[in-house]
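Following: one structure in structure tokens, then a few remarks.
All protein chains but one are shown in place.
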Amino acid sequence: MSIALGELAVRFGCELRGDPDVQIEAVAPLGTAGPGTLSFLANPKLLPQLKHTHASAVVLEARHVDDSPTAALISRNPHALYARIASCLYPEAPLRPGAHPSALIDARAQIDPSAQIDAYCLIAEGVQIGARCRIGPACLIGPHARLEPDCHLVARVTLGERVQLGARSLIHAGAVIGSDGFGYAREGAAWLKVPQVGSVRIGSDVEIGANTTIDRGAIDDTLIGDGVKLDNQIQIGHNVQIGAHTAIAGCTGIAGSTRIGARCMIGGQCGIAGHLVIGDDVVITGMAMVTGSIQQPGVYSSGIPLEPARRWRRVVAQLKRMADREAARSNPQADRQQDQHDE
Amino acid sequence: MSIALGELAVRFGCELRGDPDVQIEAVAPLGTAGPGTLSFLANPKLLPQLKHTHASAVVLEARHVDDSPTAALISRNPHALYARIASCLYPEAPLRPGAHPSALIDARAQIDPSAQIDAYCLIAEGVQIGARCRIGPACLIGPHARLEPDCHLVARVTLGERVQLGARSLIHAGAVIGSDGFGYAREGAAWLKVPQVGSVRIGSDVEIGANTTIDRGAIDDTLIGDGVKLDNQIQIGHNVQIGAHTAIAGCTGIAGSTRIGARCMIGGQCGIAGHLVIGDDVVITGMAMVTGSIQQPGVYSSGIPLEPARRWRRVVAQLKRMADREAARSNPQADRQQDQHDE
Partner (left out) sequence: MSIALGELAVRFGCELRGDPDVQIEAVAPLGTAGPGTLSFLANPKLLPQLKHTHASAVVLEARHVDDSPTAALISRNPHALYARIASCLYPEAPLRPGAHPSALIDARAQIDPSAQIDAYCLIAEGVQIGARCRIGPACLIGPHARLEPDCHLVARVTLGERVQLGARSLIHAGAVIGSDGFGYAREGAAWLKVPQVGSVRIGSDVEIGANTTIDRGAIDDTLIGDGVKLDNQIQIGHNVQIGAHTAIAGCTGIAGSTRIGARCMIGGQCGIAGHLVIGDDVVITGMAMVTGSIQQPGVYSSGIPLEPARRWRRVVAQLKRMADREAARSNPQADRQQDQHDE
């Protein structure tokens, strides 16, 4: 695929500084770009790289255009414009409507004729697959699941019973949507399984990463809002609700029935307890532990950056010593003495 | 499926307050229940919801019966009774004995004729599958694995060589049981793989979540006790032993050769080091790090709840400053001065 800069400028309605006939064939990072490639500057820290780039064109903001040694496509959001151009340069493989002969499709499933069903898929009774869906190889789609148009299951995705996917959702390999939630009733020493009878409803334009798991609801459904982006290896418990456009990084786990607002950003490896309410526009940094609800928008943390192990052992020892001192204080007499000392 | 309240009362031997002819068709949460549904009250915090529920019946303890505006099934363990009733209302699909034509079954495998083997399963030589097992689609069962009666592999489960599953075990999609442990001998800068020749033995009534991984033992077997419940995305290292009825929440990792007792409850995202011994009835809260053995039953923690990031940065800075002060103290002279100051 090769596109002239002039055509890109017209197609995306942006200003071009430079020769419109230059052909772009690929994208490349500023620092290693060569002729025929397009790069972008979104992070001003990379300005020094811009000045020496060998890219044939760079997408950037107007304020940086004079720093560019090469053609420039000007945008107020260079990262987004870059993304759109890259989508043109690297189009998805064309859709091949129809089902591979090895796909096993129940006679009671309704598959739009424009959808593509790859090899070794299993599609159960009552499934509905919308127009132009692309079901990659070895996907399992359980009874009565419903996929709106233009969904893409990359490969080996498992959708449980009655799972619903909004339009244009993209699910990566190994994801399991609609597994049973972790629900038991205690009976003496043993655990009695509580049937998990809800399902999972996923909005439009959702992306779900590789090997991520989302449990079906215990009674009601687990809900993932429009535009939510989930990275790889995330675990979402039963009856969680995630608001529109929230993005969550890899390896984070969210326990059952927690509700997360819209436009949140949650870092990797976080642990979020169950039955909490987290409002809109909350940012949680990586490895934070959330055990209480959060009303106010803002940035929240609890991870501790590492230290050389020797120093860190001192930190931990001192921390615990301090708490013991505090406990001793909470003996009333010690308390009084301490208070005098503090004054 | 519809069942009369009277029939439920008889079947489960519980007291009914209300009309025995009322038909129950579904379960619902107290707050959103409507006619024809059954709900339950296990958590007294939900009493206000009970008082306004539109459920046709509620499972509850005797002490709450007068708060119910509707029919009540009385139990000392409402959550457990609810679970049993829900199992009746939402029965599993009937077993279809026999193997799907696309399942590839080695001639030397022994499959009970009452077992169901779904499409695209691969069953290796020497495998034994007991009565009424339900092997969902695309499961891989390695050589000489053995499944006791009534096991259910939901879909796409991988069982390695010689893995044993006790009766009624339930394994969710994407779980890998019997992968190689992480065992290497150091040789200069490189790592030499140590063959992992043990397997995994799993007790009865075990449930294993989606995309959970359990490594085979290095020499002896990895052991999972009866009634153990493992949530999604848990990682169990080689030669770990987990005692009966222990429950572990999602994303927790347990390193090799650690032994965990019976009836423990371990929160999500915990990290448990190798070669430890954790006794019976230990409760570990979420995101805790376990680097030493635990003898005493009780509740243990090390996770820190998050804070607004600005405050948290102060906490971390102060924590590290304090440890440095402590290090300065450990210079003997500083120590003496400090001791005087502390007195």
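Read from first to last, the chains carry the letters A and B; within each, the first residue is number 1.
Methods note: a residue touches a chain if its C-beta (ideal position, glycine included) is under 8 Å from a C-beta of that chain, and two chains touch if they have at least 3 such contacts.
Keep in mind that this is a model prediction, so the values were computed, not measured.
Student: Which residue, B:10, B:192 or B:328, contacts the hidden chain when the whole complex is considered?
Tutor: Once the missing chain is taken into account, the touching residue is B:192.
Student: Among A:3, A:65, A:95 or A:304, which residue is in touch with the absent chain?
Tutor: Considering the complete complex, A:304 is the one touching the chain left out.
Student: Any idea which of B:158, B:204, B:222 or B:246 touches the chain not displayed?
Tutor: Hidden-chain contact among the options goes to B:158.
Student: In the complete complex, the non-displayed chain touches which residues of subunit A?
Tutor: 26-29, 32, 42, 77, 79-80, 82-84, 86-87, 89-90, 102, 119-120, 137-138, 154-156, 170, 172-174, 205, 207, 209-211, 227, 229, 231-233, 244-245, 247, 249-251, 262-263, 268-269, 286-287, 303-310, 312-313, 316, 319-320, 322-324, 326-327
Student: Since one chain isn't shown, list which residues of subunit B touch it in the complete complex.
Tutor: Residues 104, 120, 122, 138, 140, 156, 158, 160, 174, 176, 179-180, 182, 184-187, 189-195, 197, 211, 213, 215, 219-220, 233, 235, 237, 251, 253, 255, 269, 271, 273, 283-285, 288-292, 298-302, 304-305, 307, 311, 314-315, 317-319, 322 of subunit B touch the chain absent from view.
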